[in-house]
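What follows is a structure written as structure tokens; I'll ask about it next.
Excluded from the complex is one protein chain; the other protein chains are retained at their positions.
== subunit A ==
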Amino acid sequence: MSKLVLPLKESVGVPVTPIVNKGDHVKRGQLIGKPDGLGANLHASVYGTITEINDEAIVIEADDEQPADFVKIPDTDSNLEAIREAGVIGAGGAGFPAAAKYSRPIPGGHLFINAAECEPILGHNVSRITTDAEQIIRGAEYIKEIVQAKDIHIAIKRYHTNVVALLEELTRTHDDISLELMWNRYPEGEERAVLRDSGLYKKPDGENAVLKTTELPYAANAIVTNVETVYRAARAIENREPVMSKDITVAGRLNGDNKMILVHKDVPVGTLVGDILSEFPDMADYGELIMGGPFTGHSTTLDSPITKVDGGIIATIPFPNLHGEKVGLLACACSATPARMKELAEKMNADVTGVEWCKNAVVNPKTGTAKCKNPGICPGQAQTILKLRKEGAKTLLVGNCTDCTNTVMGVAPKLNMPVYHTTDFARRAVDMRIMRNILPENNE
């Protein structure tokens, strides 16, 4: 096998302090780093030798022989401790240490298992349900007990009809579990949108409320946790298994012009992108490699490792050359940041004449990221587009959600402004309809 790189900081909080030394031989599952504060334990994901420890990562040269067994986590007094020991962190991308999240009880509250997989293309969450639904449901019950929730709600898009049927069948005997069926629109699955649409969080007047951008689901006496996180928690509790691997969707023109979306389950944490793609020697030229989903992912390189929060590797189509076209960027809180959009514009050889956030974006000045006041519900974009045009834009590059993109398409064509969407290149690489005028799904 090959080299694996395990970053010391994979989660929210502090990086781990390595507890191994260069030259040590480690076993799969062996604890190799511990956080000093909020964070998550780091375990070796393969059998191998530590070849380097630097400020950023621990590098392991994997053994050729990789036995199936692993080093189990120590016995613990509680399930919560098991989750902590196993180094489980939010697998949906946020990377918040799961044990820390679950250690704040929500008596009588609602536990949401987020299987909406709101990014297009990504499919590893749903795939995991098809193979491990029972263990996931058991995991949900463990967490429910830990957080003292009253009930469990599994959020999943209704178009996954088979998985929905499977879950309905498996939860038939669970009075405390219900399914929250979602539309295949972006960003259904954003945790505040899930909570809003569940109908369990109300304004005094009875209407569905949406959390403020500064609030966490605790404010609604709820916890939202990703389905893979639940699976990893269940593995920790039942199998005493630390987090050593990650489910990944690999997509793009992976074999000539064949547009493929594949799920690689249990990819060892630390595996390099290049090693995953080396399985596809005939893959077509690509524009860039996205780590994550088309909306919120970032560009990556072949020598970047898979971490506990990564979910996708998407090879986009080659970028069009706009030959210096003047482009205005319309940034969405639920999508690419302006910095990421500028990167895309540069790859398209466009001249960025202006950048505007959607009206509903509440920007965190420290991180440059934003949260949406009301995810997925368009506040109107005409004024912003006019502003971009006034600043010199002839073409738009937008990152908007489904609803806002529809608005953009009601406006930009009337101004004779062509529209690119930040997800176009990923979607085209898998033959998925690009974001433009998106009609509502059939209700049946």
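Just so we're on the same page, a residue touches a chain if its C-beta (ideal position, glycine included) is under 8 Å from a C-beta of that chain, and two chains touch if they have at least 3 such contacts; residues count from 1.
As a working rule, contacts and distances are computed from a predicted model.
Only one chain is not pictured, and the protein name UniProt records for it, out of "Glycine/sarcosine/betaine reductase component B subunit alpha and beta", "Cytochrome ubiquinol oxidase subunit I", "MaoC family dehydratase" or "Response regulator transcription factor", is "Glycine/sarcosine/betaine reductase component B subunit alpha and beta".
Only one residue in the set A:N208, A:N258, A:N364 or A:Q383 touches the chain that does not appear here, and it is A:Q383.
Annotation for subunit A: contacts to the undisplayed chain at residues 359, 374, 377-384, 386, 389, 403-404, 406-407, 409-411, 414-415, 437, 440.
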